[in-house]
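Encoded as C-alpha cells, here's the structure I'll be asking about.
Removed from the display is one protein chain of the complex; every other protein chain stays in position.
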Amino acid sequence: MIKAGIIGATGYSGGELVRLLGLHPAAKVQAATSRSYIGKTYNEVFANFNRYEELYLQEENIETMANECDVIFVALPHGIASERVTASILKHTRIIDFGPDFRISDASVYEKWYGIRHCARELLPQAVYGLSEIYRDKIRGARLVANPGCYTTCGIIALYPLIKEGVIDAGSIIIDAKSGVSGAGRGLDLGVHYDEANENVKAYKVGSHRHTPELEEQLSLAAGRDVILSFTPHMVPMNRGILLTAYANLAGKYTYELVYEIFNQYYKDEFFIRMTKKDVSPETKWVKASNFCDIGFTIDDRTGRIIVIGALDNLVKGAAGQAVQNMNIMFGLEEKAGLDMAPVFPA
Amino acid sequence: MIKAGIIGATGYSGGELVRLLGLHPAAKVQAATSRSYIGKTYNEVFANFNRYEELYLQEENIETMANECDVIFVALPHGIASERVTASILKHTRIIDFGPDFRISDASVYEKWYGIRHCARELLPQAVYGLSEIYRDKIRGARLVANPGCYTTCGIIALYPLIKEGVIDAGSIIIDAKSGVSGAGRGLDLGVHYDEANENVKAYKVGSHRHTPELEEQLSLAAGRDVILSFTPHMVPMNRGILLTAYANLAGKYTYELVYEIFNQYYKDEFFIRMTKKDVSPETKWVKASNFCDIGFTIDDRTGRIIVIGALDNLVKGAAGQAVQNMNIMFGLEEKAGLDMAPVFPA
Amino acid sequence: MIKAGIIGATGYSGGELVRLLGLHPAAKVQAATSRSYIGKTYNEVFANFNRYEELYLQEENIETMANECDVIFVALPHGIASERVTASILKHTRIIDFGPDFRISDASVYEKWYGIRHCARELLPQAVYGLSEIYRDKIRGARLVANPGCYTTCGIIALYPLIKEGVIDAGSIIIDAKSGVSGAGRGLDLGVHYDEANENVKAYKVGSHRHTPELEEQLSLAAGRDVILSFTPHMVPMNRGILLTAYANLAGKYTYELVYEIFNQYYKDEFFIRMTKKDVSPETKWVKASNFCDIGFTIDDRTGRIIVIGALDNLVKGAAGQAVQNMNIMFGLEEKAGLDMAPVFPA
Partner (left out) sequence: MIKAGIIGATGYSGGELVRLLGLHPAAKVQAATSRSYIGKTYNEVFANFNRYEELYLQEENIETMANECDVIFVALPHGIASERVTASILKHTRIIDFGPDFRISDASVYEKWYGIRHCARELLPQAVYGLSEIYRDKIRGARLVANPGCYTTCGIIALYPLIKEGVIDAGSIIIDAKSGVSGAGRGLDLGVHYDEANENVKAYKVGSHRHTPELEEQLSLAAGRDVILSFTPHMVPMNRGILLTAYANLAGKYTYELVYEIFNQYYKDEFFIRMTKKDVSPETKWVKASNFCDIGFTIDDRTGRIIVIGALDNLVKGAAGQAVQNMNIMFGLEEKAGLDMAPVFPA
C-alpha cells in the first residue's frame, strides 16, 4: 500500500485527491496537513467524508512526512512549494506538486510571470512535467513531478498532435477557455461570492494568466520553435469543468478525416482521452468527476482554421486525477488504478 | 457475476443505475431496453459512458430478459410495470421495480391516488417494500421488491424511529421537501425547461403528491395506527438532491440526547445512514452521488416540536443506489458492494 | 423632490434601493455612506450603475445627513441603528430602518433573541412596523419606520387574514421558508462561497432564526393572543426570491372559495399582493425584481390543514421595495410610485 501525504489538503483539489485515493486499490492517505484546520478531522472540514476520512489534520512538517510517506502531494500557493521541497526531501520521498513552481523549466520565465524569485532553481532540471500522456516515460523515474495546470492540461491535449505534426501554424494559436468556479479555490473572495459569480460570465486576467507560459513552453517543445499564443480564461457559473476552445490556422489543406487520423495516432491507446465523433462537440457534463478529457474538432474550410474543443474536470484530470495518474506511473501501477469510473451525470 | 437487466434504462435513474453497476464487483448489465433509443448504444444516449457501456439498447421483451438475467430493474411509468411483471416472470428472475405499482399494499389506495386500475393485485402480497434498512430481512428472500420513492425514502428514514418509539404524535406530522430537478426525469416539459426552472423555487402537487400514501402506509405500520400527514414537495434549481424537513409534536418531554440515543439504536450500525452532530444540519451537497442519507434534528422546546432534517441524493439512495443495495441483500452480497464511495464535492 | 440618504448603501439591499430610487419620479439619493468603500463612487462598487449613480460614498455622519435629507434609509447590522438613531435625529429627518432594532416592541424579547442590550428603548413606542399593507395608517404619520424582515413580510402577508378571521388554529402554525442566497448579504463567508452554496439546499438556524419573534409578535397582534410558531429558513441556490410554505390546522370546515373570499376582503385593493388562481402555486420567478407578493393556498381536507404559499423578491418587497413603499406612504405620494413595474422574467 502506497502511503501518501498531502500538504494543503483542505482546498477543493485536496478534497478531490482524498476522494480519489479513497477509491484507490493500492494507495491510502497516511497524513494530511492544513494551515486553517489543524487538529480537526478531515470530515469536519468536508462532511462528505463522514464514514471515510477521520484522519487528523496536522501542522505541516514536510521532513517528518517525507519519512513516513512514499509520495507527497503538495497543494500550496506558488512560491511556497519551492521553499519546502529540497534535494534532501526528494531522497526520502517523491513529490507531486499541484502548484506551478516546477512546471516551467526556465526560472527567469517563471519569475517574470509570477513576480517572485524562484528559490529552488537547482531542482528544476530533475522536475518532470506531469502531463501523463506525453511524459509518461520520464514520469516513471521521476522523484519530482510538476502536475500541470487545469487549463494547461486541456490546452496541451487539444493541440499537441496538431503542432507536433505541423498541421497548424504555431504562430496563430488562440485559446479561449471557460472554467467552473471551483478553479478559483476555496478561499473567500468577492469574485466567488455566490451572488457575484452566479448568473454571470466574465473573462479574467486577459493576456496575463499564468498558465500562458506553461502552455507556451509545452507547445514550443512540440513545435520545435518558440510558440507565442493568446490565452483568455473565463469564469462560468457552475461548480466544475473546463471547456477550452482553441483556434489555429491550418498549415495546409486538411480534411476532417486526415486530422482525425493524426489525433488517433497519438491518442487511440490513451484511456483517458476520448475523441468525440464528427460533429459532436465535447461538453463538460460528460466528464464530470472523472479523469477523462474529451476532444473534438472542426475543420472550417471558409476560414482555413481548425477549431479544437476540449473538456475536462478541472479538479480531476485538471488536478487530483492526473496527480493520481502520475502516482500510478511513478509506482509502476496500472495507470488507471483508482480512476476507472464513468463520469457522473447529471451532477 | 450477477446478470442484471434494465427496462427503461435511458432516464436519469437508469443512467445512475448503469453507473453504479459499472462500479459493482459482482454484477454487470446484461441487457437494457429503451422506448426512444432502440438500436442505439448506451453511450450515444449518455456520452459520459464512453469507454464503458457500449451495450445496444433493445426493444423491451421482459420474457426474454427474464431468461437471461438474474435480476431485472424496471424503470417504467406507473401502471406499466404491473402489466409486465407476472407470476411466471417472477419464477425466472427477480424484479426490483423503481415505480410505485408494488409499493402500496392496498390496491384500492393505489387506485385512488393514481387514478388507474391496478392490474396485478395478485402479486401485491409477495411484493416487499424495499426500504433496505427497515425491511432487510424480507428483502433477502424476495423475488419482487418495490423500490421506494425518493421523497419517501428520506421521509421514512427521518421519522421511523421516532414513530416506532412513540416520541412524536403521529397525527401531527408535516413534511416539507425540496428536490433538485432531476427528480422530474428526462422527459421534456415546460416546467423543467432550463429558464423556467433555473433561479426559481416552487411547490407542486400540494396536498396531492403520490408519495403521500406511501409515506402514510409505512409510517402507519411503524405507529401501529393510521397516520395521515401533510406532504409538500418543492422544486429547487439544482440537478440532484433532496432535503426534507419534517415537523412533529413531541409526545412528551424529550432532550436532544435522549432522541439522539433513540436514533442511534436504530441506525448506529447502518452504514448508509449518517447522523449529523448536534447543531449541524444536513445539506444535500454532502451526499451527492452517494448512497448516504444524512439525518439531523432539533428539539424546539418553545413549540414542543421536533424538526428532523434528512438529505439524500434522489438518484442514488432515492432510486438506483437503494436498488443496488436491495440487489445486494437479495443475492447475499455485502450490502455496500458497489456503493462504498464518498460523496463527490463540490459537484 | 424627496432627498433620501442611505446609511450602509453598499450591500445588496442598498443597491436595490438605489436602483428603485433611480426609477422614482419624486425622490432621489442625496447622500450615501459605506464603511468599506469611502471615497469611491457608487458605480465602482456596483458597475450596473454606470451612467447613473456617480455619487461619492461618504463616511457615515447621521447628524449631517439628517440635516440634508428628508428621509434616511438605514441598512446597518442589528444593534448599530439603535445606537445611531436618536430623538434629536428624528426631529430633523425620518428614518426607515432595514434592520431589526425597532421591529419588536418589547425590548426584552429583542434582547433575548439578539443577545445584546437594546440601547434606544425610549424610541420603541414611536417606531411603526412597516408592513405597508397592514400598518398604512400608522406609517403615514411615522418618523421612525421599522422595515420588516424579508421572511417576515412574506409570512405575515400569507397568514394575517387567516389569523385575524379565526380561520386557523393560531397554535398550529409551521412556516417553512426557502430563500435565495442574496438574503445572506454581500459579506464574505464560506457558507455563501459559490461552490458551497451552488447545487445545495440546507436549513439553517433551525428553531432559532431571529425573524421568529417578529413573526410571532405580528401574528399575536392579529390573533389577539400569544402565538408561538415554528419557523425554518432554508437556503436554495439562486440569487433572489423567497418562497414560504405555511401550514396550519383549520379552525373549522372551510371551502377554498370561502377562504379565498376572506383573503379577498383584505387584499383585493392591494396592488402589490396578487392572489393566484385555484391550483396555481406561486413561484419566485414571477415576482423577480418587483415589489409583488404572490399568495396561493390549498385546503387539504384529508388533514384538516391549510397550506399557504407566498412568494416575493427578498430584496424588493422583502427590503428595498417595501422601504420605498413606506416612504411613499410617509410622504403622501402614490403608494406605487417608483414601484409600478412588471417583474423581470426570465432573470
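Think of it as A, B and C in the order they're written, each chain with its own count starting at 1.
One rule holds in what follows: a residue touches a chain if its C-beta (ideal position, glycine included) is under 8 Å from a C-beta of that chain, and two chains touch if they have at least 3 such contacts.
Bear in mind that the values here come from a model prediction, so they are computed numbers and not experimental data.
Remark: the absent chain touches shown chains A, B, C in the intact complex.
Residue-wise, the contact with the chain that is not shown comes from C:R19, picked out of C:R19, C:R84, C:K178 or C:K202. Among the residues B:N50, B:S182 or B:T298, only B:S182 touches the chain that is left out of the figure.
Contact with the chain that does not appear here is found for just one residue of C:I80, C:A107, C:I262 or C:M341, C:M341. The residue touching the chain not shown here, chosen from A:R84, A:R103, A:K178 or A:R274, is A:K178. Within the entire complex, the positions of chain A that touch the omitted partner chain are 174, 176, 178, 180, 195-196, 198-204, 206-207, 228-230, 232, 234, 236-241, 243, 245, 247, 281-285, 288, 298, 300, 302-303, 305, 307, 309, 311, 346-347. Contact between chain B and the unshown chain involves residues 12, 181-182, 184, 186, 188-190, 192-199, 237-239. If you put the missing chain back, the residues of chain C touching it would be 12, 15, 18-19, 22-23, 46-53, 182, 199, 239-240, 271, 274, 276, 280, 283, 285-290, 292, 294, 341-347.
Here, only the chains that are shown with their structure count from here on.
Chain nearest the geometric middle of the protein is B, using mean C-alpha positions.
Here chain A and chain B face each other with the same set of residues for the most part; over half of the interface numbers are shared between them. Put simply, the C-alpha centre of chain B and that of chain C have 38 angstrom between them. Mean C-alpha positions place chain A and chain B at a centre distance of 37 Å.
Multi-chain contact residues of chain B (touching two or more other chains): 199, 239-240, 283, 285, 288, 346-347.
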